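There's a structure below that I have some questions on.
Every protein chain of the complex appears in place save one, which is left out.
Per-chain residue numbering starts at 1, and chain names A and B are given in the order in which the chains are listed.
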Amino acid sequence: MDQIKNELTHKSKASKQDVRGRTIAFICIAVIMLVVLSILFMITSRGLSTFIQDKVPVSDFFTKTVWNPSAVDANGHYLVGALPMIVGSFSVTILAALLATPFAIATAVFMTEISPKRGQRILQPVIELLVGIPSVVYGFIGLTVVVPLTRQLFGGTGFGILSGTFVLFVMVLPTITSMYIDSLKSVPRFYREASLALGATRWQTISRVVIRASVPGLLTAIVFGMARAFGEALAVQMVIGNAALLPHNLLSPASTLTSVLTTGIGNTVMGTLPNNALWTLALILLVMSLLFNLLTRYIGRKGGLK
Amino acid sequence: MHKILTKLIQFSLIAIIPILLAGCGGRSGSSVTIVGSTALQPLVEKAAADYQVQHSNVNITVQGGGSGTGLSQVQQKAVSVGNSDVFAEQQDGIKASKLEDHKVAVVGMGPVVNKDVSIKNLSMKQLKDIFTGKIKNWKEVGGNNLPIVVINRAQGSGIRKSFERVVLDGKQPMNAQEQDSNGTVQKIVEATPGAISYLSFSYFNNQVKSLTLEQVKPNAANVATNKWKIWSYEHMYTQKNASKETTKFIDYMQSKAVQQKLITDLGYISIHDMKVQMDANNKITPVKGGDH
């Protein structure tokens, strides 16, 4: 009797183990959140000091187009117009993601639905290889191959958003493809079987069942792809022209938030306006990627199953 | 209540880990950490390696990170030496009076163009007009019909400050491509028809064409006499009361052994060879004999 009572009123070994496991898992997520929050705190506090400490009007930052933080204009206002970089980052990232997504979907579908054997043995390792190539190598190839090609085909100097898009397209392709392959694989087999049994063709099964069932996974993949594009500096910098000008078309030189940030951070001194302005760029980058993230989630909720 | 407590404990646990790690990190032995200018880094790194062969008890770490990083870190006493391409007086946010300047080398810079450009010489005025955007085609300066692609250097970088001081004469440069490293500029000029930019002498090679200015050749002898005007010092800044190891290493950097061999090998100009000197206000005066 006592033994039964004991078993009923005390936690079993398994339950204790569960609590312990849960705690460990929680600590891990807490560590990550601590790291994330401290980075966010640092960027936000430094980024906002441009507006608070140096009293730069917020509207100037987002609407002016001249970027030269170490100088002032005739009226004594700092020249910190980030609009060209915001436009540049936006266009390169969106274009690269738009371009890469169909290719990534096709490649992933090919590898999981059409030719799993060849696809996975050969194509997947090779695609994953691309992630490990340092961006400076991408930049160099972009400079010697993509830029001249753009110059020949479309005119101009070859430096511009278009070249940046091509280079980023190749850089984000492996991330999107690999992550999407995993979510395609996780679509239960009986979905496909059920669809085929109903007489649907392979394409109908792929497009109406498999892809739709994996929309959330696809969106996560795209978000991470865009994140890579946003954060990329060296490769883009070498092909986009890196001039803080408002781009009027895809062929005129432009610049991105990240490249201006990376270029300038070593030449400025902590706590001064030129340095704070760079942190503000990082903050904008964060806010922009947050917006993208929410947007893709929203689309996912509308377009996904159920 | 119990739950909150557990979470608190977990959080404090996490906070302790890095501190523990930091405890293990306290390294013994005398060490000199040098941070800053990427242009100066290979020189100092090589010198440090040579130096440590004879002084194995000193541990010298040389890293890049940029002149601004070097100056701000030495100001905060986070590192022993800050390498810089610019005078501390010319850098925003640095209290130059708190730091001690050690000039270790002179670097000359000059304009380079893509090999398709046919001209060999420019006047100062023409160079200025190109970088301010007044001249847009090479035929306007007697070259072939080719649009000019200006590639400027990064805002705030030492090389751009020196170039603009001499060439632009206070005028604003046109809005153009900006690249931050000599290697990247070299590659872009090499690959882009009609491109013009400027490089340190050590990065001149046969893939790009260096120009003469007012018929003066960009070389060490002309820099020493200030006939070639685009040059600057490479500085190593320390705190006023630097440690003995730091001072000894900087003395080594300025010694004949380094100045006559390593510095010239790397394409820099020895401070001992200079017949003129420049102060932080960019004033140039002749060197009185027997300075060193």
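FYI, a residue touches a chain if its C-beta (ideal position, glycine included) is under 8 Å from a C-beta of that chain, and two chains touch if they have at least 3 such contacts.
Everything below uses one rule, namely that contacts and distances are computed from a predicted model.
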Options "Phosphate transport system permease protein PstA", "L-lactate dehydrogenase complex protein LldE", "tRNA-specific 2-thiouridylase MnmA" or "Cytochrome bc1 complex Rieske iron-sulfur subunit": UniProt name of the undisplayed chain: "Phosphate transport system permease protein PstA"
Touched by the hidden chain, restricted to displayed chains: A, B
Residue, one of A:49, A:150 or A:178, that touches the chain absent here: A:178
Absent-chain contact - pick from A:48, A:83, A:141 or A:215: A:141
Absent-chain contact - pick from A:70, A:107 or A:195: A:107
Interface with the unshown chain - residue positions in chain A: 14-15, 17-18, 20-22, 24-29, 31-33, 35-40, 42-43, 102-103, 106-107, 109-110, 114, 123, 125-137, 140-141, 145, 170, 173-175, 178-179, 181-183, 185-186, 188, 200-204, 206-207, 217, 220, 223-224, 226-228, 230-234, 257-258, 261-262, 265, 282, 285-286, 289-290, 293-294, 297
Missing-chain contacts mapped onto chain B: 18-19, 21-22, 25-27, 29, 31, 33, 38-39, 41-42, 45-46, 49, 59, 61-65, 69, 73, 76, 78, 180-184, 187, 202-203, 265-267
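Please note the rule applied: only the chains that are shown with their structure count from here on.
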Touching residues on chain B, where the partner in the complex is chain A: 6-7, 10-11, 13-14, 38, 64-69, 71-72, 75-76, 91-94, 147, 149, 154-158, 175-180, 184, 187-188, 191-192
Chain B-touching residues of chain A, taken from the complex the two chains share: 23, 26-27, 30-31, 34, 67-70, 139-140, 143-144, 147-148, 157-159, 237-238, 241-245, 253, 255, 263-275
